[in-house]
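What follows is a structure written as structure tokens; I'll ask about it next.
Complex shown without one protein chain; remaining protein chains in place.
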Amino acid sequence: MIGRRKRQIIKTISLYLVNTLLGLLFLIPLLWMIASSFKPEQNIFRDMSSISAFIPTDFTLDNYRQAFERVPLLKYIANSIIYISITLMMSLTFNSLCAYALAKFKFRGKQFVLSLIIALMVFPFESIVVPLFIIITKMNLLDTRWALILPFTARCFSIFLFRQFFLDVPDELLEAAAIDGSNRLHSFFAVVLPISGPVFATVFILDFVMHWSDFIWPLIVLIEDSKRTVQIGIQAFFTDPPIYYGPIMAALTIVVIPMIVLFLIFQKYYVQGISTTGLKG
Amino acid sequence: MRKKSALLLVLLLAGIAAIFASGSEESTESGVKNLTVWRPQNTAEIEGWWSEMLEGFNEKYAGTYHVEQVTFPKGGSQGYEDKINTAVIAGSLPDLILVDGPAVATYAEAGIIIPMDEMITEESKADLLDSTLKQGSYDGKLYTLPLWESSVAIYYNKDILAEAGITVPERLEDAWTWDEFYEVVKALTTSEHYGCTMHTNSGQITYYYSPMLVQNGTDLISADGSTTKGYLDTEETVEFLTWLKRLYDEKLVNIEPTPTEFFDGKSAMLFSTCYQIATLQSTYPDLNWGVTYYPVSNDHVAGTPTGSWTIGITNKASDPEAAFVFADYMTNTEANMTGCPASGYLPPRKSSSEALTQYQEEPYKKFMEQLAETGVPRPRTPVWTVLNPTFGSVVTDVIMGADPYEKLAEAVEKIDSDYQMNYAD
Partner (left out) sequence: MKNAISLKRNCFDIVPYLFIAPALLVLASFIILPVIMAVRYSFYNFNMLRPDRISLIGVENYKNIITDDLFLTAIGNTFRYAFILVPIEVVVAFGLALLVNNSIRGISIYRIAYFSPMLTSMTVVSILWTFIYNPTPGQGLLNSFLANIGLAPCPFLRSADTALNSIVAMSVWQSAGNYMMIFLAGLQGVSTELYEAADIDGAGWWRKMRSITIPSLHNVFVFIVLMTTIAAMKMFTQSFVMTQGGPDNSTMTIVYYVYQQGLQFRNIGYASAASVIFFFIVLLLSTAIKKFVDSER
């Protein structure tokens, strides 16, 4: 038994070792980004071939000042949050209602709708950007906030996740509500919603992270600087000479912060979400 | 959960409030003509000049005209042009737009900008430098007016060149040939510094290098702008590409130059526009530098880059006459007097070139000389939007080792088929 214990200890130690090494390897680019954002431009280059690349030598906030001077970073972040919030407010409603009907109601054409949604789940958005661009143009929505919102107010994958959850809601609950005489919309809000917190949180965080990273669509439909999303804003900053490392690193660091905050709040649901993706999807 | 839902709700409500709050932006005073101009963002100096000019204009014409500007970060490959195109489709163009010289033809051909011939005075038109008049015209009509002009020359670090025992040409006719330039760059390259800093930013490549094709007896595209076959895909172009590639292959030039390597003494020379003068004078007063001419072909044929931002009136201008008043205000001699020095670019008019005496002296003198004597405007063709990035990537690809013949054949195919598809009769 002592041998086994020893082996266990060796195993644990080696796990820590390997994990620490690999973990550092994964963090190196991010550490470099953060450290570089806090040091003068020439230090970034000077320190590059030594360990001080990851230490903010001659600490300064000047890069942040420059970044904020050159681009309205907070405006971009606010824009992204506004678009995503409105999109999600609508999409959570639409998707959950649709999923609820597909899970709990009987109606003609249901099977068709269900297979349609499953078929569209893996549909590549990229293959319709060109005609979608024309549609948005014809709707007079180009360069408006709605162009970033409307097309994403329904998402097959979210409908699917919601439906998985609603299928498990016991019918007795709903029947009780029906006997009370409340209509189905009311019983959805009064009975189902209160117990659906987890699935809403999951869909919310998955969609939020996805839309936060959206790139090709906002790149196409937005014109004015004041409407730009975070990703488009920093990409433009990155290509606008003169290209100095420091201020760009500062901008990147700032842009990452909202995601980290959100992740820390919703960590559990996020992990749950991507896990169920694999197991049920 | 309750806390999180509350947080969510607050976020959502804030979002809605914001989206609707910013809905109404414009308020119009009665009787005042409102104008809007779009332009790409530029250096702090140029931004400052624009603000002052707009203020001046709105004051001068208070009660008659009022102009607002919308600026776009340049960003992305041709970000600003993409935005103009998007606005064309959306039908949301403003009254005036800034147009980069070579794009004039594309916009004129598509009817996006309108001719100014009937509004401009003969006097004002005659005052424009030849190259700028050519740049703003398409099909015999004048479409845009230049804010300023530009040229490219070689900045050199006097200390490094003195150490290496190299002297620079002081007269236009003595400018280094391609071969001489190569030898100089080679002699100047040490472990301490590169021989020269050159641009590989693909959006700028056509501007920097296309005159070299003209020097060598060819061009990017035929004079009528309809075909690149027999122009772009020639031995002459390959010669240029091979010459340029050699500088990179032998590591005489930094493949990914930093913005400050010349200023920091990490590079002996800098191949750039007149704009750098202002930076050098204000930020690097200790650097001992000079300027010499853009290289000429080995047969001593000269040809130098020209062109810059111009202002045009769009087909959506509600009152073209009013728009012209503003276009003229921004580009007349008086505007040049403040705009050119502020931007660091060159005066585009004969009158302002004379009045601005600093441009007759070093270091600007050499740029002005080139502009007047050897300026080659970029080609005027409606397929400029395809030609520009395509030529840019040919140059970068060849530098990285691609076969020049293959890349040029590919480019010709891409550009000519776009012309055939959209512009051929």
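The letters A and B name the chains in turn, as written, and every chain counts its residues from 1.
The working rule: contacts are C-beta pairs under 8 Å (C-beta built on N, C-alpha and C of every residue); 3 or more make two chains touch, one makes a residue touch a chain.
This structure is a prediction, so every number in the text was calculated from the model and none was measured.
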Listed residues B:89, B:301 or B:355, member touching the removed chain: B:89
Contact residue for the chain not shown (choose from A:153, A:182 or A:226): A:153
Residues of subunit A in contact with the chain not shown: 12, 15-16, 18-20, 22-24, 26-27, 29-30, 32-33, 45, 48-49, 53, 93-95, 97-98, 100-102, 104-107, 110, 113, 116-120, 122-135, 150-154, 156, 159, 171, 174-175, 178, 183-185, 209, 212-213, 215-216, 219-220, 230-231, 234-235, 238, 245, 248-249, 252, 255-256, 259-260, 263, 271, 274-279, 281
Touching residues (missing chain, whole complex) on subunit B: 77-78, 82, 85, 88-89, 110, 112, 202, 254-256, 258, 385-386, 389, 393, 396-397, 400-402, 407, 410, 413-414, 417-418, 421-423
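Methods note: only the chains that are shown with their structure count from here on.
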Separation of subunit A from subunit B, taking each centre as the mean of its C-alpha atoms, in whole Å: 38
Sites on subunit A touched by subunit B in the complex: 41, 45, 71, 78, 81-83, 85-86, 88-89, 137, 140, 142-143, 145, 197, 201, 204, 219-221, 223-225, 235-244, 265-266
Touching residues (chain side subunit B, partner subunit A) in the complex: 1, 4-5, 7-8, 11-12, 14-16, 18-19, 41, 70-77, 79, 83, 86-87, 89-90, 92, 201, 258-260
